[in-house]
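Handing you a structure now.
So, chain A:
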Amino acid sequence: MHLLETRNLTVRFGGVTAIDNLSLTVGEGEIRGLIGPNGAGKTTFFNAVSGRYPSSGEIRVRDHVVSGLKPNEIVAQGLARTFQHVTLFKSFSVLKNVMAGCHLRSGYSFWGALLGTPRTRQNEADNERRAREILDFVGLGGLADETAANLPHGLQRAVGIAVALASEPQMLMLDEPCAGMNTAETRSMSDLIRRIRGNGTSIILIEHDMKVIMGICDQITVLNFGTKIAEGSPEEILRNTAVHKAYLGSAADAS
Partner candidate 1 sequence: MEAKSNMAAPRSSWRPSRRTALKAGAASLIGLSAPAIISGRAFSAPKTIKIGGAVPLSGPVAYWGISTMQGFVDGAAVINEAGGVVINGEPHMLEIINYDTKGETADARAATLRLVEQDKVKYVYSQAAASTVGMLQVTEPAGVLSIVACWGYLKLFGKDYPLHFRAEMSDYEQGFAYIPFMQEHYGKDSLKSAAFIGPDDQDGKDCNYSYQRLMKYYSIEDKGSEYFNWEDTDFYPIVAKTLRTTPDFIVTSPTPPGITGSIVKAARELGYKGPIASPAASETKTILEVVGELATDVVLPVTNVDPTTPSQVAIRDRFMKRFGDFNALAGNYSWWIYSLKAAFEAAGTADDPKAVAEALGNVVLEDTYCGKVAWAGEKSFGVKRQGVYDCYTTLIENGKARLADVRFPALPADY
Partner candidate 2 sequence: MKVEQGTAAAQADGKGNAAPPSLNRYAWAALFAFTLAYPAAVSFDNYLLHVGITIAFNVALAASMWLIWSLGLVSFAHAGFMAIGAYTSALLLTKLGWPMWIGMPLGAILAGAAAVAISLPLMRTRAVYFFMASWSVGEVIKRTIAYFDGLTGGWNGVFDILPPTIDLGPIQINFADRIAYYYLAVVICAIIVLCIYRINDSRTGMIHWSISENELLAEHIGINVFKHKVIGFTIACVFAAVTGALYAHYQTFISPKSFDIWKSEFALVHIIVGGLTTVGGPVVGAISLTVIDETLRATGPFRVILFGVILIATVLLLPGGLETIPGRIRRALRGRKSS
């Protein structure tokens, strides 16, 4: 049984086929790299799997068919994601961002919240504790009360990951987590990704920084024009001629 499996996944926008018959499996505890030139369909794949875009074909999580579910239902299945552009509740404090991220695990009920029952208060206290734990885990423990918008770019990305982790996913889809980061930040981000996996969460990673990809991924899938052109361990991918060809066609993207 695979954690995530897509069968013949296809996404079309009008006449353009962005993902074409993509079949892919990701096992538990795996870090999977997803690479390919710009426009290869990597982010579209995330959007399709996370329920943002409609798709045809099949998406399964632990053998449950989740195709056609809405994003919030997909998250409930244990699939969380981050976004290419930093996406946060910018006017919230960092802590509140993560607490909002706890939504699915918060034991929320409308009436409980309205009446402020002891149970709700207990739940919210738990949520806050958990949120602080997650912040400590991603290394933001000291910034809990900062307004998210006030943080530098790199830290905002880390908050984004913390928010996604708050739903306690089995699989985390990271869309270019190291974009716009310097070497030191990139290194600590790689480290964070490894530690997340260490907690038992699988990861799919879109990243242009080949050092990151090659350094941390167990398996790599290469997309071009919406189709899978190669799959394998980092070493295999480095040797693959089709991959080189695809990247030579648009050399700038590989940097």
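Criterion: a residue touches a chain if its C-beta (ideal position, glycine included) is under 8 Å from a C-beta of that chain, and two chains touch if they have at least 3 such contacts; residues count from 1.
With respect to how the candidates were assembled, all candidates are chains of the complex that A comes from, given by their letters.
Everything numeric here is computed off the predicted structure, so don't read it as measured data.
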Complex member in contact with chain A (any copy), out of 1 or 2: 2
Candidate 2 partner contacts - residues on chain A that touch it in the complex: 50, 52, 70-72, 75-76, 80-81, 83, 87-93, 95-96, 99-101, 103-104, 106, 108, 110, 113-116, 120, 124, 142-143, 145-147, 149-152, 155, 163-164, 166-167
